[in-house]
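In this view, the complex is presented without one of its protein chains, the others remaining in place.
Labels run A, B and C following the written order; every chain starts at residue 1.
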Amino acid sequence: MKKIGILGVTGYAGQQLLGLLRTHSQIQIEFIASYSYGGQEFSSIYENYFQEFKKICISSEKVEENLKKIDLLFIALPHGKAFEITKKALDIGVKVIDLGADFRLDEFEIYEEWYKVPFKGKDILSQAVYGLTELNREKISKSNLIANPGCYPTASLLGLIPLLEKNIIDTDSIIIDAKSGVSGAGRSSSISSLMCECSESIKAYAVGTHRHTPEIEQEAGKISKKKITLTFTPHLIPMNRGILSVIYAKLQKNIEEEEIKKIFLEKYKNEKFIRIKDNLPETRWVKGSNYCDISVRVDKRTKTVIVISAIDNLMKGAAGQAIQNMNLMFGFEETKSIDFISIFP
Amino acid sequence: MKKIGILGVTGYAGQQLLGLLRTHSQIQIEFIASYSYGGQEFSSIYENYFQEFKKICISSEKVEENLKKIDLLFIALPHGKAFEITKKALDIGVKVIDLGADFRLDEFEIYEEWYKVPFKGKDILSQAVYGLTELNREKISKSNLIANPGCYPTASLLGLIPLLEKNIIDTDSIIIDAKSGVSGAGRSSSISSLMCECSESIKAYAVGTHRHTPEIEQEAGKISKKKITLTFTPHLIPMNRGILSVIYAKLQKNIEEEEIKKIFLEKYKNEKFIRIKDNLPETRWVKGSNYCDISVRVDKRTKTVIVISAIDNLMKGAAGQAIQNMNLMFGFEETKSIDFISIFP
Amino acid sequence: MKKIGILGVTGYAGQQLLGLLRTHSQIQIEFIASYSYGGQEFSSIYENYFQEFKKICISSEKVEENLKKIDLLFIALPHGKAFEITKKALDIGVKVIDLGADFRLDEFEIYEEWYKVPFKGKDILSQAVYGLTELNREKISKSNLIANPGCYPTASLLGLIPLLEKNIIDTDSIIIDAKSGVSGAGRSSSISSLMCECSESIKAYAVGTHRHTPEIEQEAGKISKKKITLTFTPHLIPMNRGILSVIYAKLQKNIEEEEIKKIFLEKYKNEKFIRIKDNLPETRWVKGSNYCDISVRVDKRTKTVIVISAIDNLMKGAAGQAIQNMNLMFGFEETKSIDFISIFP
Partner (left out) sequence: MKKIGILGVTGYAGQQLLGLLRTHSQIQIEFIASYSYGGQEFSSIYENYFQEFKKICISSEKVEENLKKIDLLFIALPHGKAFEITKKALDIGVKVIDLGADFRLDEFEIYEEWYKVPFKGKDILSQAVYGLTELNREKISKSNLIANPGCYPTASLLGLIPLLEKNIIDTDSIIIDAKSGVSGAGRSSSISSLMCECSESIKAYAVGTHRHTPEIEQEAGKISKKKITLTFTPHLIPMNRGILSVIYAKLQKNIEEEEIKKIFLEKYKNEKFIRIKDNLPETRWVKGSNYCDISVRVDKRTKTVIVISAIDNLMKGAAGQAIQNMNLMFGFEETKSIDFISIFP
C-alpha cells in the first residue's frame, strides 16, 4: 500500500486525480491540499463525493510538514508553483508527479522565455522525466520526478511520433490545429469561462504564442534528432471536456494512407490506451477515459498527411496519464484504476 | 456466473446496461440484441467500445431461440414490445427485467387508457414486481419478473414515500414539477431532439397527460392506502442526462423542516444510494451514478413542504436500478458494479 | 429626439438596453456608464459592436455631472445601488427607469427584510410606478420613476393576472415553479456561473427565499385585493437566455380549459407582446424578443389550472420591457425598436 498526497486537489485536474486514486486498491490517500479551500471538507466543494469521502483539505502551507508521511506527491498547480515543494519532497525521498509545466522543458531558458517567470529548479531539472508514458515508459518507471505532459502536447505528440520516427514528413511543414473544451481553462472565476461567454461560440486563442508549443517541439525534436519548429493553434470549444488535435504535414514521398495506418498500428500495437481507428475520432468516445483515439488520412491531392487524435484533457491529458505514470513508478499494473471506457451520452 | 441477454441494447438505456454489466464480475453477457442494428458490431455504433468489446448485435427476432442460454433477460424497448418475449422467457424459467412500461401498472385497464395500446400480458401481470428497489427489496429478490420503474417515478416516489408513510401531507395537494435531460427522449431520429431544436430552450410537455402519472399515483396510493391523484408536469432541459423532481405538498400540521429532514434520514439510513442533503440537489452531482440526492425545504409562509430529488435518468432512472434489482434477484451484493460516484465536470 | 444615459451598460441587461436603443430613431444615447469598465470603449468588451459603436464608457462617478444632458436615465445595477443617483436625477427633472429592485416594493420594510440592505429612498418611493407594462400602462406613461419588474415576476404575473382578476383560483394554493437561463445570474466572475459548473446540470436555488417572491405577492395581492402568499421556486437551466414560469393553482369551481383560455385571450386581446397559444410555450420561440407566450392547461383530475409562460429574461424580463416603458413615458409608439420576433435557431 503506497501513500500519496495531492497538492491542488480542488482544481479540475486535481479532483480528477482524487477520483481515480480513490478506486485504486494499492493506494492510500494520506492528505489532500488546496490553496483556496484549506480547512474545508472536499465534498462540500465537489458534492458528488457527499457521504462517500470525508477528508478535509489541508492548506497548501501544511504540505511540507506532511511530506514525510507519503511516498509520492501529485502537484496540480499553475506553473511556477511546483519548484520549492518538489525540492523538499525529493530531498526526503518522496517521489513527485507534477501535472503543471515547471519541469517539462529541458532548457530553463526556454521555460523562462515562454512562461515569463523565473525558473527556480535548476538543481533538480535533470532528474525530471517527461511523462508521456508511451514515449518514456522505461525512464518513468525508474524516475522520482515526472513532468506530466500538457494536454495539447499529449494529443499532438501521440499523433506525431510515428510520422517522425519513420521520417516520412517534411518537418518544416507541421501545423497543429487543436481544440479543447472549457475545463482546460481551469476552475477559476474568470469572465471568459462563464457559460454565457463561451457557450454558443468558438475562438482560436494564443495563436503562435501558446506555451505548449515549445513542449511539443522539444519532444518532436528529440525523436527527429533535429530542431523542429511548428505552428500550433489552440481553440476553445463549447464543451466541458475533450481535446481534438489535427496534425497536418507534407509527405516526403508518395506513401499510401493504408501504409501510414500500418505504421501507427505497428507502433502502438502493445499500447492499451492508443486506439488506431478507421473512423475519425470524436472526443465523446474518449471522454472520461484514458484512451487516445487516432486516425490517419492522406490527402493525395496535396500530398498532405492528416493525423487526428482525440483525448480527454483531464484524463490522458492530465490525471489519467499521471496515474498511468504512478503505476509504472510503483511497479503496479499500468492500467490500474484507469482501465475503463467512456460513459455515453 | 450468471448469463444474461439484453434486448434493445442500442438505445440509450440499453447501452448503459451493457456498460454496467461488462464490469460485473459475476455476469457473463451471452447475447445483445437490437431491432435496428441486428448483424452489426456494437462498437460500430458506440465507438467508445472500440477494441474493448467485440460482440455483434443479434436481431431481435433471434432472441427467442437464444433464451435458453441465459438466466435473465433485460428488455429495454418502447412500451408494448415486451409482452411476448417476456412470456416466452418466464415459460422456460428465464428471469426478466423490463425497463419499459409494460408491467408497471397493476391494472391493465389503466395501462390501456394511458398507453393507448392493447395490454397483452394478462396471464403474467400478477407475477410482476414494481422494481423500485428501496420500496420492494424483499419482493424483488424473490421475483422472476421485474417492472423496472420509469425515470420520473423513481425520482418522484423516492421523495414522496417518507411524506406519505408519515402521513404529514394533504394528499390532494401534491404537485410534481419534474425536469429531464434529452436522453430521456431516446435515441431516435426525431426533429424535436436535434441539437438545434432543444439546446438553448426549455419547455414543459405532456402537461396533465404524461404516462408516468398513473405509475406514480399507483405506488403513492399503495403507501397511503388510499387513492391518490396528483398533478405531474415534465419538462425537457437542454442537457443530456439527469432528472430533477420538485415535489410540492401542503403540510397537514405544523412541522419543522428539521423534523422532516430527520424523517428522511431515518427512512433511508441504510440506503447506499439515497443521500439526504442540506444543500439543494443538482443533477451534476449524481450524473452517471446510481445515487438519488434529496433535500427537504419547508416554506412556512405557505405551509408547503418542498422535496427536491435528483437522479441520473439512465442510471437510477433506468439501467442502474435494473442492475441493482438484478443483484438482488441473483443474491449478489446489491451495489455490485454500480458502486461509483459521478465524474465531474 | 430624446436623450438618454445608461448606468450599468456593461452588464447583460445594460448591453441589451444599449442594443435596443441604438436602433431607436427617436433616441440619442448621450452617455453610457460602467462601474468596472470606465474609460474603456464599449466595443472592446462587447465586440459585436466593433466598428459600429465607438462610445467610451464613462465611470459611474461621472454620471451625476452628466445628468443634466439627458431626459431619461436607465439604471441597470445590482440592488441597493440606485437610490442616490435616482434622487439626483428626479431632482433636476430627469426621468428614471430602474431595472434593479430598489423601487419595486411598496413597503420599504419588506425591501429591507428580503434584500438585507437599508432602504435609502423613502422620500421618492411613492413616485415609483411598477413597470409591468400591461398592468400599469396609464400610470407608466405619466410617471417619472419606473421600477422595472424582475424577470421572474414579469413571467409569473402575466400568467397569474387573468386568473386573479376573474377570481377563479384558490389564492392560498398558488405555486410557481420557474426556470431561468444563466444570464439571469449576471456577468460577474463567479465560479457557479462557469460553463463547466452549470452546463449539463439543473438545480433549484433559493427555495422559499428568493427576493422576487414578495414582488410577485405584492402585485398579485393588489389585483386580488387581499394579501397573497405563494410558493416560488426558481431553477437554473443550462442555457443562456429564457425563463419558463409554470404556475399551479386549485380552481375554485369547475371551469373548462377552453373557458380559461378565452379569459386569457380576452384579457390580452390588444396586447402586442402577449401571445396566448394552444401549443405549450418554449423559450426558444421568444428568445431575443419582447414576447411573452402563454398557454393554459386544466388538469381536471386534480382541479388544477396550470399556466405556463415563456419570456426572454433580458428582453421582456428586463431591457425590452424597459424600452416598452420608455416609449410610453415619451409618448412614442409602444412597440418602437422592440417589434421583432425571435431569431432561430
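Quick note on the criterion: a contact is a pair of C-beta atoms (placed from the backbone, for glycine too) under 8 Å apart; a residue touches a chain by one contact, two chains touch by 3 or more.
Since we're looking at a predicted model, the values are computed, not measured.
K.L.:
Out of all the chains shown, which come into contact with the hidden one?
P.N.:
Touched by the chain not displayed, across the whole complex: A, B, C.
K.L.:
With the missing chain put back, one of C:Lys55, C:Lys88, C:Lys120 or C:Arg275 would touch it. Which one?
P.N.:
Checking each option in C:Lys55, C:Lys88, C:Lys120 or C:Arg275, the one touching the absent chain turns out to be C:Arg275.
K.L.:
Out of B:Glu30, B:Glu200 or B:Glu334, which is the one that touches the chain we can't see?
P.N.:
Missing-chain contact among the listed residues: B:Glu200.
K.L.:
Of A:Ala76, A:Ala89 or A:Leu230, which one is in contact with the hidden chain?
P.N.:
A:Leu230
K.L.:
Using the document's contact rule, name the residues of chain C that touch the chain not shown here.
P.N.:
Residue positions of chain C that touch the missing chain: 12, 15-16, 19, 23, 46-52, 183, 200, 240-241, 275, 277, 279, 282, 284-286, 288-289, 293, 340-345.
K.L.:
Name, in rising order, the residues on chain B that touch the hidden chain in the full complex.
P.N.:
Residues of chain B in contact with the hidden chain: 12, 182-183, 187-191, 193-200, 238, 240.
K.L.:
Footprint of the hidden chain on chain A, which residues?
P.N.:
Its contact residues with the unshown chain are 172-173, 175, 177, 179, 181, 196-197, 199-205, 207-208, 229-231, 233, 235, 237-242, 244, 246, 248, 280-284, 287, 297-302, 304, 306, 308, 345.
Please note the rule applied: only the chains that are shown with their structure count from here on.
K.L.:
At the interface of chain B with chain C, does the proportion of residue numbers present on both copies reach over half, so same, or stay under half, so different?
P.N.:
same
K.L.:
Determine the chain that sits nearest the middle of the structure, using the mean of its CA atoms as its centre.
P.N.:
Closest chain centre to the overall C-alpha centroid: B.
K.L.:
Suppose chain centres are the mean of their C-alpha atoms. Which chain sits farthest from chain A?
P.N.:
C
K.L.:
On Cα atoms, by how many degrees is chain A rotated relative to chain C, nearest 5?
P.N.:
Going from chain A to chain C via C-alpha fit gives 180 degrees.
K.L.:
Which integer distance in Å separates the CA centroid of chain A from that of chain B?
P.N.:
About 37 Å separates the centre of chain A from that of chain B.
K.L.:
Report the inter-centroid distance (CA atoms only) between chain A and chain C in whole Å.
P.N.:
Using C-alpha averages as centres, the distance is 46 Å.
K.L.:
Compute the distance, rounded to whole Å, between the mean C-alpha positions of chain B and chain C.
P.N.:
Distance between chain centres: 39 Å.
K.L.:
Would you pick out the residues of chain B that each touch at least 2 other chains?
P.N.:
Correct list: 200, 240-241, 282, 284, 345.
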